[in-house]
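If you scroll down you'll find the structure; I have some questions about it.
Yeah, one chain of the complex is gone here, protein chain that is, but the others are all in their spots.
Labels for the chains are A and B, by order of writing; each one numbers its residues from 1.
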Amino acid sequence: MEKTSNGQTATLTALVDQYAAGEPETHSAPRSWLRRYLFSTDHKVIGLQFLFSSLIWMAVGGLLAMAIRWQMAWPWSDMPIFGSWLFAAEGGQISPEFYTMLFTMHGTIMIFFVIIPMLLGAFGNFLIPLMIGARDMAFPRLNMLSYWMMWPAFGCLVLSFLSPGYGAGAGWTSYPPLAAIWDAAPASGWAQSFWLISLLFVGISSILGSINYITTIMFLRVRGLTMFRLPMTIWAMLVTAILQALALPVLTAALIMQLMDRHLGTGFFIPGELLVNNASGTGTTGQPLMWQHLFWFYSHPAVYIMILPAMGMVSDMISCFARKPLFGYRPMVFSICGITIMGFLVWGHHMFVSGMNPFFGSVFMVSTMLIAVPSSVKVFNWLATLWGARIRFTTPMLFSIAFVSMFIIGGLSGILMAANTADEYLHDTYYIVAHFHYVLFAGTIMGVFGAIYFWFPRMFGRQMNETVGKIHFLLTFIFLNGTFFPMHILGWRGFPRRYADPYQLEQFQDLLPLNQWITYSALAMGATQLIFLGNFLHSIFRGCKANGNTWQATTLEWSAPFPVPHGNFLIEPTVQRGPYEYGVGDNEDDFRPQTDVRQEVI
Amino acid sequence: MAVPVLGTAIVFGAAMENPIAGYWLPESIGPRTESIDGLINLVHLILGGVFLVTGLVLTFSLWRFSADRPGKASTRCGSLLLELLWTLIPTAVLGWLVFYQATLWDENKVNIPLSAFPDSEGDYASALPTARVVARQFEWTFVYPGADGQFDTRDDIFSPGLLVLPEGTDIVLELVSEDVIHSFAVNALRLKQDIVPSLNSLIWFKVTRNGECEINCTELCGWGHYRMIATMRVVTNTDYAAWKKLQMDKLQR
Partner (left out) sequence: MAFRKMKVITVAFLVVMAAGCSPEPEFRINAVHKLTIEKEFLDGKPVSQDQISQMGNALTALFGTPEQPAFPVHLTDEPIVSLDNLFMASGAVASDRLGLHRGLYREHCAHCHGISGDGAGPTASFLNPYPRDFRLGKFKFKSTGLSQPPTDDDLQRILQEGIPGTAMPSFRLLDEAEIDALVDYVKFLSIRGKVEIELLEEIAQLDEGDALLASKGTVPGKEFEDQFDLMMEEVVLPTLEKWTEREKNVTDVPEIPKDFLFTRQQLAPLGARLFFGKANCAQCHGATGLGDGQTQNYDEWTNEWLKRAKVDENNPAEIAEFLGVGAMKPRKSRPRNLALRVFRGGSTHTDLYRRIANGIEGTTMPNAKALQPDEIWALVAYVLEMGLIDEHAGHEH
């Protein structure tokens, strides 16, 4: 543990040390298969469990996206495969409420079952103890519980798919009264209730995880690893966990309130005597806008939850493959802290035209404009890192560069939306869809792909095929731009999102060919991921062996032996230096791992 | 590995492949539209500049500083001056943008001009909106006060799916929802306002060109969300009066 001069902290440290870090020591590696691979308390196993379940859900979410694109390109024409199962009597033509289900579930799955578990569950779990030199998480059982809380969530989501309406259909934002009134929409029945319960479980899982991450990072750092020697990945995980721990309770409360509105006859979000679908009113006096405030109070920070860890991982990968120290490490740290704090003050920009007092619109416009500053600082620092570097174009590096360039597009379009007068026009159009897909797919998912290629040797002791990886990168990159860039054009024309058939409006009929182009791109992008799948599965079993420091990186996870044993390090490492000492020594030996004891000054 | 160049090429490729009528904002039909378009164009110009500069820097770095280049990477790991520069310049630009567009927001969403109410006799208390927009699942109905100039009386004019407005005068609409949240959107006016049940809101604008445009709903309101469309017809003042007269006569049927 880090030595502290403060006596109180030392006592607390000792206590946590005793409770938490003590456990892996008193337990040797579990022997039974069940405890080892299924109900494991080992952070690496839990990380991989998160990784695999997220990848499976990613396939489901991706298929839903393909179905959305199908309808956008060839509205009401018979959907292949699934159409003939679900709508045999209609010849496979999907119905409008099925379309609302498609985008609702696509959003829900991608956000709550793919990105967040992938970043924090998979990489957070796998990397945090390894990168700070800890033997395991501070609370290994809590960690296991955090993963197994995902399974009730999975179960409820499947139940939602099986309920009337084939799954929740009120959008991933689930605005009441549409979502809160049982008769308001085909999928507002049990499908919506199961959706809410499912998200509750995800929330519990994430809260458990965040507490664990914060404690681990604060108290289990190895000797010599001061806060400002932490890799950016760990900083990002830390602030993300803090964001999550503070924001998620609000969403949890809101979810419970909506469940109560639906099942216990309360009226938090349902105003009086509404006549929805000829069902009688509830006679309550709630306020629908309250849901939006509560929801976005979580879901805007969630946007940063979904990007910050990727930013951290990308920073580490860029520095490693640029063979150059990360430019402006401290400003980078300050800017993610700034994003975290300001992330709580901008939720209202989702509600510029929601009917809340327009004065608030001005307030949130100011805070939203300002939150662009720390993000731009990060971008400039990445660019400065690349300047004067010696770039090794490996697959993870390609994905990281793509992350930076795509994040620029996604970030810049965010500034336009922060201008509330412009947002009035662009709100709920495909411009928004383009923006968040540039941030979340072209940003986060590209970062995640890079991270998978990068840490794959640490996970499985083998390397993924570089050539296939580069093909995967190139195709994904081309098709993602082909898919998401034209959506800006749709947005400029005011093309509304969540429309099963926008061509009902005459002004959009000429946009059909562009939508067909997007769909071709999207289908090709979906098919490209089969290359990744093949490479991934093949490399787990047959990839080139890679037991050492594959990428000549400095951080602690590469100093552990392979296979990484239960307890991670044979000898507790001692950190001597910061995480980004690249570009020193001669060409073969141009980096200094954090544990390196050589006393060069650079 | 000129990533941004590739990206741009793809975009232009997409453009070649699909010649469509317009890639940019739709035609403008009123002063409100023009000011918003001005803002959108301006911001895009700034953003385009930033994109171009960062893209060039990135492309240049990727081209210039590959691992094949002799020597080692620079070990420079920070510069206070640069950090200050690229913190303060964006702050200044964004700060300027804040003030530039705050006035537009006030005009469009906060301060209703009294002139928007022709019958107001100088105070807001007696001001009456031009029409009331009633949204309900998958249908727009527009209600006009009849000859008595009052809403909720027997001579109210109900016009389902067709909003007729006079050209060149300030118009105020009151938005009402009967069931779930809807959103009143007119792309030609760059106008959008959610309609929350229990919260009636006002919107105001002026149209300077007659013709027809489409109204749609932009807040998910159920399975038929995409069906919730209506027509806005802007006519000259005389035609407007004639149309209202016709509707009043129809009430007698």
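Details
By definition in this document, a residue touches a chain if its C-beta (ideal position, glycine included) is under 8 Å from a C-beta of that chain, and two chains touch if they have at least 3 such contacts.
Source: prediction; values computed, not measured.
Among A:521, A:535, A:555 or A:568, only A:535 touches the chain that is left out of the view.
Among A:192, A:340 or A:465, only A:465 touches the chain left out of the display.
Of the residues in chain B, those that touch the hidden partner chain are 137-139, 141, 152-155, 158, 160-162, 214, 223-224, 227-231, 250-253. Where chain A meets the missing chain, the touching residues are 74-85, 87-93, 95-98, 164-165, 183, 185-186, 275, 277-279, 465, 468, 501, 503-506, 509, 512, 527, 530-531, 533-535, 537-539, 542.
Everything below uses one rule, namely that only the chains that are shown with their structure count from here on.
Within the complex formed with chain B, the residues of chain A that make contact are 95-97, 100, 169-171, 175, 177-178, 181, 184-186, 271-272, 274-277, 285, 287-289, 322-331, 353-355, 358-359, 361-362, 365-366, 369-370, 372-373, 376-377, 379-381, 383-384, 386-393, 398, 401-402, 404-406, 408-409, 412-413, 415-416, 419-422, 424-425, 427-429, 477-478, 481-482, 485-486, 489, 492-494, 496, 498-502, 504-507, 510-511, 513-514, 517, 580, 582-584, 587, 590, 602.
Considering their complex, residues 1, 3-4, 6-7, 10-11, 13-14, 17-18, 20-26, 35-36, 39-40, 43-44, 47, 50-51, 54-55, 57-58, 61-62, 65-67, 69, 71-79, 82-83, 86-87, 90-91, 94-95, 97-98, 101-102, 104-106, 108-110, 137, 178-181, 183, 185, 187, 190-199, 201, 213-214, 216, 218-227, 229 of chain B touch chain A.
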